[in-house]
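If you scroll down you'll find the structure; I have some questions about it.
The complex is shown incomplete by one protein chain, all other protein chains being positioned as in the whole.
Our next item is chain A:
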Amino acid sequence: MEWEQLDLNPRIIAAVKKANFRSAKEILCVSGPDLQRLTRLSKTDVQRLHCSVAAVVRESKPSQLIRGECPVLEAGHRLSCACPVLDGLMRGGLPMRGITELAGESAAGKTQFCLQLCLSVQYPQEHGGLNSGAVYICTEDSFPIKRLRQLITQQPQLRPDLPPALIRSRRFSDNIYIEHAADLEALQACVSQRVPVLLKRGLVRLLVVDSVAALFRSEFQADEAVQRSRHLLAFSNILHRLSHEYGAPVVCVNQVTDVVDGPNPGRCDYGLVGSKVLPALGIAWANQVMVRLMLRRLPGQVQSDSRSSATRKLEVVFAPHLPRASCLCGVWEEGVRGIPDDHSDLQPQGSS
């Protein structure tokens, strides 16, 4: 840290250098009286030092002290889910910054939903996309490339609202970067080194981790909860930083755990009463997530144009801007589509 750039009496700067302070962080982490003792400066000098160092710290990261309109927040812009019913549930789509989690049992349709988002992000902003590509990190199975190809060919059916020329002009597969991470180290290396490069170059603006639970649940024993928490927090910290710096939505797929006992005061169930499964990774992960969605498979079928699909329910568990609501959806050849049905959440909680 260049102390000369501070607007302070040279005497104070000399004292700071003599006391061997090297960075703004060190100054801010030491209290007033301690700083007085270490630099032998007076109380007012130390106050002035703290204020000017603080001003520099808030200057180098854009100080978003904004009145009213928040231009950096792209107020209202969301990443569309490529289906008007799902967009209605999410009030537009996924927010630009923050982690969106999609939890569900196996074969619920989480990967389908993520693939759909990878295509949706490539459309221009006026059509709900971000005009950029996506990074898809697989930790469980290999990437479903055949399904992606099928979805690409079926895009005109999924998005009848878009001009066909626009769809034809997109080179979808060129803009999806696929990574496979077999263990935690590879995952950390991927998100801390390779993904930032893609984000910085503007090549991608969506990050999908499918799934986050797989590696964290397999590499830690039951009694290593503290280490698991630490790694989980470090990982989510990187995701947060990337998401906020580049304005890129992050989607994390999560598994679920069974609920064997009844309501337990030591475990938070987020108001999901009567549910037999809860999102995995506990409250440590839940604290990092901004929007939590759950995808469940229900008995029965839904129809669309005389084709049928197993019923799924997409539920908003919590989000700062969404109420607790859900909608039915199905998975078809062209992707995941919601069913515009007003009676979607009249079913009692116990049905899932």
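List of remarks:
Everything below uses one rule, namely that a contact is a pair of C-beta atoms (placed from the backbone, for glycine too) under 8 Å apart; a residue touches a chain by one contact, two chains touch by 3 or more; residues count from 1.
One rule holds for everything that comes next: contacts and distances are computed from a predicted model.
UniProt records the chain missing from this view under the protein name "DNA repair protein RAD51 homolog 3", selected from "pyruvate dehydrogenase (acetyl-transferring)", "Phospholipid-transporting ATPase", "39S ribosomal protein S30, mitochondrial isoform X6" or "DNA repair protein RAD51 homolog 3". Contact with the omitted chain, checked across A:241, A:276 or A:307, is made by A:241. Residue in contact with the omitted chain (choice from A:160, A:266 or A:299): A:266. Only one of A:199, A:286 or A:302 touches the absent chain when the whole complex is considered: A:286.
When the whole complex is considered, the residue among A:42, A:106, A:125 or A:227 that touches the unshown chain is A:42.
Taking the whole complex into account, chain A touches the unshown chain at residues 9, 11-12, 24-25, 28-29, 31, 40-45, 50-51, 53-55, 57-58, 61, 63-70, 73, 75-76, 91-92, 95, 97-98, 230, 233-234, 237, 240-241, 243-244, 262-263, 265-271, 273-274, 282-284, 286-287, 289-290, 292, 317-318, 320-321, 323-325, 342, 345, 348-350.
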